[in-house]
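With one protein chain held back, the other chains of the complex are shown just where they sit.
In this document, chain identifiers A and B correspond to the written order of the chains, with residue numbering beginning at 1 in each.
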Amino acid sequence: MELDYLATVLLSSLSSASILLIATIGLAVVFGLMGVINLAHGEFLMIGAYTALTVTQHGVPFILAIPVAVLATMAIGALVEVLIIRRLYGRLFDTMLATWGLSIAFYQLAVLIFGTVSPGIGMPQFSLRIGGYSLAGYPLLMIGVAALTGAFVYFLMTRTVYGMKARAAIQVPEMAQAIGIESSRINTLTFSIGCGLAGFAGAVLLPIVPATPSMGFAFVVKAFLTVVVAGPVTLTGSTLAAIGLGGGASITASFLTSVSGDVFFFLVTALLLWLYPVGITARWQRKM
Amino acid sequence: MSLSEKLHRSAGLVFPALATLAALAAAAVIDPYLAYVATSWVIFGLLGLSLDLVWGRGGLLSLGQTAFYGLGGYFGSVVAINMVTLTGNSLIWSLPAGAAFGALSAALLGWIIFFARMGPLQATILSYTFTLLLWSVSQSFSMNVGDAAIGGDNGLSGIPGVVVGFGTAAEALGPTEVFVVAVLIAAAAYFLCSWLMRGTFGRVIDCIRIDAQKTELLGYDVRRYQLANFAVAGAVAGLAGALFGAWANYINPTIFSVQEAMLVPIYVLVGGLGTLAGAFVGAIVIGALSFYLGGGAVGGQTTLILGVVLILLVLFLRNGLLGALDALWRRTLPDHNAAARETGSVAIDPTVLEGILVEATGRAGPAKSLATSDLYKRFGGVIPVDKVTREFNPGRPYSLIGPNGAGKSSYLKACAGIYQPEAGSVLIGGTDVTGAAVVERARQGMGVKNQKPQVFGELTVLDNLWMAAFSRTRDKAAAAAISHKILSMLGMERQAAVQASALSHGQQQWLDIGMVLCLAPRVVLLDEPAAGMTNEETCELSVLVRTLARHATAIVVEHDMEFVRTLEGHVTVLHQGKVFAEGDIAALRGDDRVLDIYLGRREHV
C-alpha cells in the first residue's frame, strides 16, 4: 500500500469521524444532561439545514446563515421541551416514542413545505493534494469544526454557571432544587442547546449533505448508537466512540467495500455493548 | 365477589374469547377486501403480542421483534416453498419453521443481552442494531435455497398462500378463509401466551420487571427466565412472520426497516402496555386509522397524523386504550388496597418459625457459615470494603455497626454478590462463591434484605410471600402453606389481597423480612431491618433474629444500638472499610475509640 493512499485514508477517516461527531454532539448533550434520547435529533439537523438553505437563497452569505439556523432550531427545541419533553421526565422510553412521533411529523411537514427536492448550495471548490490523491477541502475542514464544537461544549459545561447548574441538576436533582437551581428552566435551556447544536450540524454540513426531508434519518441512527456506546461520560465518550466507530467504518470502507463499513459500524457497536453493557465510559471518573 | 369484579378478574380471557367469536362471525358478512386487509391487522397484532411479552411484561423495550418476525417470515417461507409440494398444506411447514427460527434467533440475541447483564437502554439499542444489521445485509443478500430464490432487495416471491387442505388438489384459501385462519392462529397464540403469563412463569417475569435484583435474591435465575421469555416472544414473532409471508405471498427486506421496527411499540402502546390483548387492539386501531385516512383519500397526510397521534398518546393516554378502560372500570369496583391500613400487630411465633426452619433443614441441609477473606471492593478512589477477613457461624446473631460510610452495606452487598469484589473471596458453608452470581448464592441458602425494602409493588402481599416460598420449595401447595403461616405471623391476614405498593414503609419492611423468612435461608443478611419500626415491632424483630440465628447464620447491620443490645450477639465495628473493633455490645460501649469514630473525634484513634 502506498504511503500517500494511507495518509489520505487516515485523514479522510478522521474527517468522517468529525462529521459524525458534529452530528452527534447535540444528542450527547441532551442525553448526558437530561437523560433524554431525542429521536427527532435528525429532524432538527434537517431543520437547521433547511433554515440555512432558505437564508442563503435570500442572499445571506453561508457563514452568516449558520447562526440563523442555530437560533431557529434552539427556539423550536425550547418549544418542544416545554410542550412535550417536560411532561415525560424520567420516562426514557416514552420520551423516545414521543420524539419519534415528532420526527415523522417534522419529516412530513418538511415535505409539505419544501417539497422533495431543493437545490443544494454546492461544496466550496478547494482541495488538498497528497501525492497522487486529492481530497475535497471542505470535509477536511470539519476536523477543525468538530474540535472547536467539542471545546465549546466542554467550556460551556465546565466553566459557565449554566453548565455547572445543568450538571448539578442531573447528578443530584434534589440537592440542586434545594439550593435554588430551577431544574426545569435549566432543562429547557439544555434541550434547546442540544437542538441548536443539531441545527448547527445541519447548517455546517449543508455543503456535504444536501437538504432533503429524509436527511435526518441518514444521521440519526449512527449518532444514536454513538451516544449509547459512549455511556455516562457523554462528551469524551462520544468523541472516542465517534472516532472509533465513524473513523473505523470509514477505514474499513476504504479497504473493503462501502457496505462492509456499515457492517463494521453495527458489529463493533454490538461488540462494545456486549463488553461494556452500560457504555464504554461506565467506570470513568471524568465529568464530561 | 360481585359479577363485575369476577368479570374484571377474568377480562383477559372473556373479552378476547368474545372478540375471537365476533371476528369469526364478522368473517361471514364482511367483504373479501376488508377481510384481506383485516388479516394483516391480526398478523401485526400477533407481532405486537410478541413485543408486549418482552416489553410490557418483561420490561425490555426490544426493537428487534421485527428482526425475528422477518427472519421467521423468510425461513418459514423458504421451508414452505420447498416442502409444500409434498403435502399440499403450507402452514404445517411455514408456521413451525418460522416460530422455531424466530425463537432461535431471539435466544441468540437474548443470550448476549441478558448474560452480559446489559443496561435497559443498551439492550434496546442492541436489539435495534440487530435489526439494522439485518436490514443492511438483506438488501444485497441473494441466495437460492431449493426452489426459493431470495433476491436481495427484490425479496422472496412465490411464497405459497394459506393452504390448509392436504394432497395435490389442495388450493390456497380465499381472503375471507385466510382471515378466519389468521384469527384462529392468533387466538391460539394469545391464549397460550396468556396462560403462560398467568402462571408461575409469568409471575416470575413480572417480578423481574418490577425488581430484577430482588427476584434474583429470592433464588430465581433471572437471566434464564428472561432468555426463555425472549425466546417465546421470538417464536410468536416468527410465527407472525411466517403467517405474513403466506398472506402476502411475498417478503422483502423492508420487513427489517426502521419504520416497521418502530410501528410495533406503537401498536402495543395504543392498546395498552402489558395487557397482551392490547397489542391486537392497537394493531386494529392503527390499521383502521391508516386504512381510512390513507386508503381512498389520496394525499392524506397519514404520516403526519400518525406522528401527532403517537405524541398525544404518550402524553395523555399512557396506559393505552385498554389501560384507560381498565382505570374507568376499576373505579366502580371495591378497592382491595383500602385494607392496607387495617393491619394487625406483628407477632412472631418462634415455634412456627422454627417449624419452617427445621423443615428447611431437612431439604436444604443444616445452617451454613459465611466467611470472607481479604475481601476488597473499591469504587474509584473510595474503598468501602478494605480486605475484610471474618467468619460468621450459626448460633447467635452477628451485628455490624459503624458510622455512616463505614462500609457496612457495601460489605453485605459484596457478600451477597450484588457487588463484585476486586480481590478476596467469599465462602458459604465452605464453598467458594466469590465469582458466583447472586442466584447461585441464593441457592446455596443465602437470604438477603437490603437497606431499602424491596417488595413487588404490583403483586399482592400474599403473592409476594408465595414467590419467595415457591422459589425454595418449587411446590405450589407447600409454598401456599408457608406463605400463609408467615402472613399470619406478620399480622397481615387482612392485607393478603392488598398490593404491596399500598403498604406503609414499615409494613414493607416486614413484608421484605417475611419474604426472607419464606426462603428459610441458611445464611441471613439483614440491612437495617429495624428502620421505621415501632418499639413493639423492634422487640418482635429481636425475637425473630434470635430464633433465626439458632438455625442459620444471621448477620444484621443496624444503627439502633438498643436493638443491637437485645440481640445479645457478637458485634463487629467497621470503620473506613476495615474491621475496627469486635466484642459484645457492653464491651464496645466502653471503648473510647468506638465512641470517637461515631462522634468523628480523633482523640483515641
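Assume a contact is a pair of C-beta atoms (placed from the backbone, for glycine too) under 8 Å apart; a residue touches a chain by one contact, two chains touch by 3 or more.
To be clear about the criterion, contacts and distances are computed from a predicted model.
A.B. asks: Identify the UniProt protein name of the omitted chain, choosing among "ABC transporter substrate-binding protein", "2-oxoacid:acceptor oxidoreductase subunit alpha", "Carbon-monoxide dehydrogenase medium subunit" or "CAAX protease self-immunity".
C.D. replies: UniProt protein name of the non-displayed chain: "ABC transporter substrate-binding protein".
A.B. asks: Can you say which of B:N154, B:T389, B:T431 or B:S504 touches the chain missing from this structure?
C.D. replies: Answer from the full complex: B:N154 touches the omitted chain.
A.B. asks: For the chain that's not shown, point to the residue among A:G32, A:G194, A:P207 or A:G244 touching it.
C.D. replies: Considering the complete complex, A:P207 is the one touching the chain left out.
A.B. asks: Using the touch definition up top, pick the residue from B:P175, B:G407 or B:G569 that touches the left-out chain.
C.D. replies: Among B:P175, B:G407 or B:G569, only B:P175 touches the chain that is not shown.
A.B. asks: So that we can see where the missing chain sits, which residues of chain B does it touch?
C.D. replies: Residues 31-33, 36-37, 40, 136, 139-140, 142, 144, 149, 151-155, 157-158, 175, 248-250, 252-254, 259, 294-296, 298-303 of chain B touch the chain that is not shown.
A.B. asks: Which residue numbers on chain A touch the omitted chain?
C.D. replies: 5, 8-9, 12-13, 15-16, 19, 108, 111, 115-127, 132-139, 207-210, 212-215, 217-219, 221, 246, 249-251, 253-254, 257-259, 261-262
Just so we're on the same page, only the chains that are shown with their structure count from here on.
A.B. asks: At what distance in angstrom does the C-alpha mean of chain B lie from that of chain A?
C.D. replies: 34
A.B. asks: With touch defined as at the start, can you tell me which chain A residues reach chain B in the complex?
C.D. replies: 37, 84, 87-88, 92-94, 96-98, 100-109, 112, 217, 221, 224-225, 228, 259, 262-263, 266-267, 269-270, 273-275, 277-279, 283, 285
A.B. asks: What part of chain B is in contact with chain A in the complex they form?
C.D. replies: My answer: residues 61, 112, 116-122, 124-126, 129-130, 132-133, 136-137, 140, 258, 262, 265-266, 269, 301, 303-304, 306-311, 314-315, 318, 380-381.
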